[in-house]
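Here the structure comes first, spelled out in C-alpha cells, and everything after it is commentary.
What you see is the complex with one protein chain gone and the rest in place.
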Amino acid sequence: MSVLVDDDTRVVVQGITGGEGKFHAGQMIEYGTNVVAGAVPGKGGQEVNGVPVYDTVDQAAREEDADASVVFVPPAFAADAIFEALDSPVDLAVAITEGIPTQDMARVNKRLSEVDTRLIGPNCPGIITPGEAKLGILPGNIFESGNVGLVSRSGTLTYQVVSNLTERGIGQTTAIGIGGDPIIGTDFVDALRLFEDDPDTDAIVMCGEIGGEDEEEAATFIDDYVDTPVAGFIAGRTAPPGKRMGHAGAIVSGSGTGTAQSKIDALNDAGVPVGDTPEEVADHIESFL
Amino acid sequence: MSVLVDDDTRVVVQGITGGEGKFHAGQMIEYGTNVVAGAVPGKGGQEVNGVPVYDTVDQAAREEDADASVVFVPPAFAADAIFEALDSPVDLAVAITEGIPTQDMARVNKRLSEVDTRLIGPNCPGIITPGEAKLGILPGNIFESGNVGLVSRSGTLTYQVVSNLTERGIGQTTAIGIGGDPIIGTDFVDALRLFEDDPDTDAIVMCGEIGGEDEEEAATFIDDYVDTPVAGFIAGRTAPPGKRMGHAGAIVSGSGTGTAQSKIDALNDAGVPVGDTPEEVADHIESFL
Amino acid sequence: MKLHEYQAKQVFADAGIPTPPSTLADNVDDAVAAAEEIGYPVAIKAQVQVGGRGKAGGIKLVDDADEAREAADAILGMDLKGIHVDRVLVEGAVDFVNELYVGVTMDRGEGKPVAMVSTRGGVNIEEVAEEDPDAIVREHIDPSFGMHPYQARRAVYEAGVERDVANDVASVLQTLYTLWDDRDGADAEINPLMVTSDREVVAADAVMNIDEDALFRQPELAEMEEDAAGGDDLEAKADEYGFDYVRLDGNVGIIGNGAGLVMTTLDLVDHYGGKPANFLDIGGGAKAERVTNALDMVFSDENVDSVVFNIFGGITRGDEVARGINEALEGFDEIPKPVVVRLAGTNWEEGMEILNEDLVTVEKTLEDAVQRAVANAEEVDQ
Partner (left out) sequence: MKLHEYQAKQVFADAGIPTPPSTLADNVDDAVAAAEEIGYPVAIKAQVQVGGRGKAGGIKLVDDADEAREAADAILGMDLKGIHVDRVLVEGAVDFVNELYVGVTMDRGEGKPVAMVSTRGGVNIEEVAEEDPDAIVREHIDPSFGMHPYQARRAVYEAGVERDVANDVASVLQTLYTLWDDRDGADAEINPLMVTSDREVVAADAVMNIDEDALFRQPELAEMEEDAAGGDDLEAKADEYGFDYVRLDGNVGIIGNGAGLVMTTLDLVDHYGGKPANFLDIGGGAKAERVTNALDMVFSDENVDSVVFNIFGGITRGDEVARGINEALEGFDEIPKPVVVRLAGTNWEEGMEILNEDLVTVEKTLEDAVQRAVANAEEVDQ
C-alpha cells in the first residue's frame, strides 16, 4: 500500500525540542505517525509530546528501535544532524530544513554514496503514506489513501496537485517531496523506481520545475524502466531565462537544458503527458485508472 | 607462474627523473621489466632510460597503455602521487617511498576503500616475479623463478630469507614486500589470498615482525582459508617491550598482543611452523615441497 | 551573493593569487591620480554587476592622464544596462600573450564540486562552452578530501597549458578551489587568467559568488553584501524584506508560498492570457506582517493592475495570511489594485472566517483565482 513509510515505521525526531520540531512532531503524532523518540544533544531524559528525548540519534534509535528520522534542525547544524542520522541505525532520514549551505550538502552527498541509509530532502516537505504515517510538514488532511504515487521537487505545488487528485476521490499510496535544493538525497529516478516496484501504485504523478536536468534523466529512466503510467507537471514555463526564482533549483541555464520546454519535451518523448495546469494532471491520472 | 606482475605488466615510474627513480627504473629495465613510461609533472616530453616521460600518470597510462605504477617520489609529495596513481587507469600502484606521514596514509587508506586499484607499500621494497618483472628496489639477482610465494613486512629480511631459499635451489613465484609502515595497502591477508589462488604457488613464506596485529589476523585467515602450506618467520623476539625498533611497525604494545610470542603462537595454532632462523624457515619450506 | 570585481580581486589577492595593481575610485580626480600612481597603460573598469561590461563601453584602456580623465569621466555616472556606475577600478594593464580560464563551481548534476581550466579564456568563454565543450577541461572534486594537488596539475596539463607556466596555473587553481571551499563559494572564476610576455600568470578579472545560505558563517563577506547589491529598487526592497522576488514585465502581481507553487501561478496567469508582473515567494510559515509586506511590495510596482494571492498552507497558516491581508488592506481608503485571494491547506477555513471579504475577492480554486485576476487586470487596463 506504500513505499518507504507506513504505520510500522518507528520515527525519531531530531530537533524535537525546537519550535518547529515540537510543533510538527505533535502534528505527526496527531496524524497517527509512530513517533517513538526525539534526539537533541543535552536534552536527553526530557519528554516532548509524550515521547522520550535522547542526547544522540544513536541512543534514540537503539533504545526505541527506530528505523527513520526526521531532521528539524537549524541550517547551520543540519548537515551534522544528517550525518548523525546516516551513521545511526535508522535506514531513512528525512531532512525538512531549508537553507543548508550547498557545500555541506556536497559532503553529505559523498557520505550517502558510502551508506545504505536513504535521505529524503533537504528543503522538502517530507513523505506521507496517507492514513499511516507522515514524516515532515505536509498538511495531512489533504491526502487520502489510494493508488497514485506522487513525487515532487516543490512543497506547496505538491499540496496543490494532491488536492486536485483528492477532490476527485483519487487517493495516494505515498507522496514524496524530494526537495528543491541543488543537491538532494532521493531524486526523481529513485522515487520512480520505488513506485514502479510497488504493486499498489497504479499511476504516478511527477512534479518538476525548471533548473537542473533531473527531469530529463527521469524521462530517460521512465522510457527504459517504468511501466506504471506517469503524468507530469513542470513549473516555471514562463520563468525568464537566467532569473533566479525562489530556490536554487530554479535557475535556467542559457544552454537549452534545464528549461521547462526541454523537460516537457523529454517527458513527452518518454510517453509522459505533461499537464498545463494541475487540473490537467489530474485529468491524465484519472484517464490512467 | 606468478601473482600481480609478470612480463606483460606495463609499468609507469612516478618520479623517474629523480635520483632514485632514475636509478631504479634503470635497474628494473635491466631486469627485464616492461617499463613503458615515466610520469613527472613539468618533465613531459623528456626521455629517461629510453622511456618517454609524461606530465601526469593519466597521460602516461593512457598513451602507453600501462597497468601498473611504481612511486619513487619524496615523502612530502608521495601521498599525492599515490592518489594520482589510484585515480588513473593503472590497477596496481607500488609505493617505495619511506617516511610518508601516517595521516597522509590514513587518507590514502580511505581512498583505497573506494577504488579497485591495489596499492603495495609504502615503505616497501616492491614486488618481483623472478625472471619476468620487478617493480621496486629488490636486488633481482638473489631471486630465482620457482614455486614458493613470499610475503614480508621487511625489505632486507626478505632478501635474507629469499637467499636462504635460492641457495637451496628453491625458486619463487612472486615475492611481495608489503612494507613496515603502520598503514599499508596490501596486507598479509591480501597477499596470502593471492598466493592461495595461484595454482603455481606450492608453498608460502610469511615474514612478520613485532607490532600491530596483522600476523595474528593472517594466522586466523590461514586457519580458515589457506590450504597451501605456509612457513613463518617473526623478527623482534628479543626486542624489549615498549621500545621502538626502526620503523613504526615495530612498537610492542604492553598488552600482550603484537609481541613476537603472540604472533608465533597464533601462527603455530594455525598450523604454521615458525623458524627460529632464516635457515629454519628454508628447512620448513623444503619439507613442504 | 555576487561580489564586485574589486572585492573578489581583493579576496583572491589576499589568498596569494597574483593580480594587477589596482585602486577603486568614485570620482574622476581620484581615478586619474590612481592611474598616475599605477603607471600607464591602465584599464578603467566600471564596477557594476552586469555581463558584457566591456562591449557596453564600461571598460577602457588608457595610455596617459588625458585619456584616463576622459575615460573616467565617461564611465563614472554612465548607465550600464540600467545600472548606474558610481565607482571604477583603475588597474594596471597586463601585457599578455595568452588568456586562460580557470573556475570552480558546484556541479549539481554530479552533486560535487568541479574545477575547470581552458586555454581559450577571454570574453568568449561562454561561446566556447557552448560550441566546443571539450576545450574546457573539467576535474570533479571529492569534497571530503578537497582538491588533491595532482588534480590541479592534471586539469592544467590536460587543458594544454604550456609547460613553463603550468605549475603557476595549477597553483592558482588550487588556491581558487581552497577559496571557493573556505568562503562557501557558489562560483569562483578568473577569466581571463593572463599569461604575460615574461611568462607570469595574472588574474585580470575575478568573479566570486557566495552561497547565500552560508553567509551566516562568512561574516566578512556578508558585510560586503550591501555594497554588492544595487540594481532595481523593488528588488532591493525585496532583499530587505527577505523575499524571493523577481520583477517581470507584465501587470498581474503574484504572491504565493513556495517557489514551485508561485511559478505555477505565473504559468497559469500566462496560460489564461495574462502577463505576470512578478514572482514573489513569501516562503514557508509566513506570519501576518510578512503578508502585509508582500502586498506592500506588489502595490509599489506601478505596472501592477491586479493581484492574485495564492496560498496553499503547509507550515503557512491560513489564519495568519488572512490577518496579514486584512491589515495590509484596512489601511487604505480605497484598495489600490483589486486583490484575488485563494486559501487552501492548513487552517484555510479559519482564514476564510477572518478574511475581510469586502476588501478582496475570494476564489476556491487556483484556476478560478488566476482567471479572475487576469480578468481584473484586463478591466483595469482598458
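Quick notes on this structure:
To keep things simple, chains are lettered A, B and C as they appear, and every chain counts its residues starting from 1.
Everything below uses one rule, namely that a contact is a pair of C-beta atoms (placed from the backbone, for glycine too) under 8 Å apart; a residue touches a chain by one contact, two chains touch by 3 or more.
Keep in mind that this is a model prediction, so the values were computed, not measured.
One chain is not displayed; in the complete assembly it touches the shown chains A, B, C. Contact with the omitted chain, checked across B:71, B:165, B:210 or B:267, is made by B:210.
When you scan B:52, B:125 or B:232 for touch with the missing chain, the hit is B:125. Of the candidate positions A:80, A:167, A:197 or A:269, contact with the hidden chain is made by A:80. Those residues of chain C that touch the chain absent from the view are 142, 144-145.
Residues of chain B in touch with the missing chain: 20, 24, 75-76, 98-107, 109-111, 125, 137-139, 142, 152-160, 163, 180, 182-183, 207, 209-210, 212-213, 233, 235-240, 243-247, 249-250, 254-255, 276-279. Interface residues of chain A with the unshown chain, by the touch rule above, are 41-42, 44-45, 55-59, 77, 80-81, 83-84, 87, 107, 111.
The definition used in the following text is that only the chains that are shown with their structure count from here on.
Viewed as a contact network, the protein chains form an open path, each link joining two chains that touch. Each chain gets a centre from the mean of its Cα atoms; for chain A and chain B, those two points are 49 Å apart. Taken residue by residue, chain C touches two or more other chains at no position, since every residue touches fewer. In chain B, no position touches at least two other chains.
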